[in-house]
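This part shows chain A:
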Amino acid sequence: MTEEIIIAGFGGQGVLSMGKILAYSGIMQDQEVSWMPSYGPEMRGGTANVTVILSDDRISSPILTHFDTAIILNQQSMDKFEKSVKPGGLLIYDPNGITRHPERKDINIYKVEASKEAAAMGFRKIFNMIVLGGYLKVKPLVKMENVIKGLKKSLPERYHHLIPDNEKAITRGMEIVEAVHTV
Partner candidate 1 sequence: MSDTITKEQIFKPENIVYKKTDLMTDNVLSYCPGCGHGTTHRILMEVIDEMGLQSETIGIAPVGCSVLAYDFMNVDMQQAAHGRAPALATAIKRLLPNKTVFSYQGDGDLAAIGTAETIHACNRGENFTTIFINNGIYGMTGGQMAPTTLEGMKSSTSPYGREWHAMGHPLKMTELVARLPGTYYVTRQAVHTPAAVRKAKKAIRKAIELQQQKVGMTFVEVVSNCNSGWKMTPVNANKWMVENMFPFYPLGDIKVDGKLVKEV
Partner candidate 2 sequence: MGKELRLMKGNEAFAEAVIRAGADGYFGYPITPQSEVMEYLMAEKPHERTGMVVLQAESEVASINMLYGGAACGKKVLTSSSSPGISLMQEGISYLAGSELPCLIMDAMRGGPGLGTIQPGQADYFQLTKGGGHGDYNLIVIAPSSVQEMYDYVEISFDLAFKYRNPVVVLTDGAIGQMMEKVYIGDQKPRLTEEEIREKYPWATLGKTPDRERNIITSLDLDPYRQERHNLHLQKKFKEIEENEVRYEELNCEDADFIIVAYGTSARISQKAMDIGREKGLKIGIFRPITLWPFPKKEIRALSEKVKGILTVEMSAGQMVEDVRLHASEKIPVEHYGRMGGVIPTPNEIVEVIENLFVKG
């Protein structure tokens, strides 16, 4: 099994940390992982994206142009990465702020109302965990227990008290994810 994922959105949305948690979760179940951020000036406030690969085998290129899954969190990223999803692949997005919804017919499209839900839950910082939950519902590649282990590894200890909130957010994401179009 190899899963090639792009997570893309604004800097500050927790794009990189979502990727990191996913990568850590992969490690917890003995997979090979890579986490390759876009870096450079775009880090400072602009768009941010990270390519995460989970695989049972040695990973070849950490830098890719086509993905099994695209997790898209803003319009720029939609414009850039919708076309990068492999036919039959998955596009998952938060419709908040999206003016042009995905149009492809040869891929599976799901939406997670994560921003809205995070605001409703009164805790905006867990936005990315709601998205992650949505993704894991559609593609249960990593077990919840490994995600929690991954969270413990990637969060500094002073934030460990927030892990239950993160877990709640992931669960919530799993509940609210909706299919828009499937093939």
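By definition in this document, a residue touches a chain if its C-beta (ideal position, glycine included) is under 8 Å from a C-beta of that chain, and two chains touch if they have at least 3 such contacts; residues count from 1.
The candidates were selected such that all candidates are chains of the complex that A comes from, given by their letters.
All values derive from a computational prediction rather than experimental measurement.
*Asks:* My understanding is that every option belongs to the complex but just one is in contact with chain A. Which one, out of 1 or 2?
*Replies:* 2
*Asks:* Report the residues of chain A in contact with candidate 2 in the complex, numbered from low to high.
*Replies:* For this pair, the touching residues of chain A are 20, 23-24, 27, 32-37, 39-41, 59-66, 153-154.
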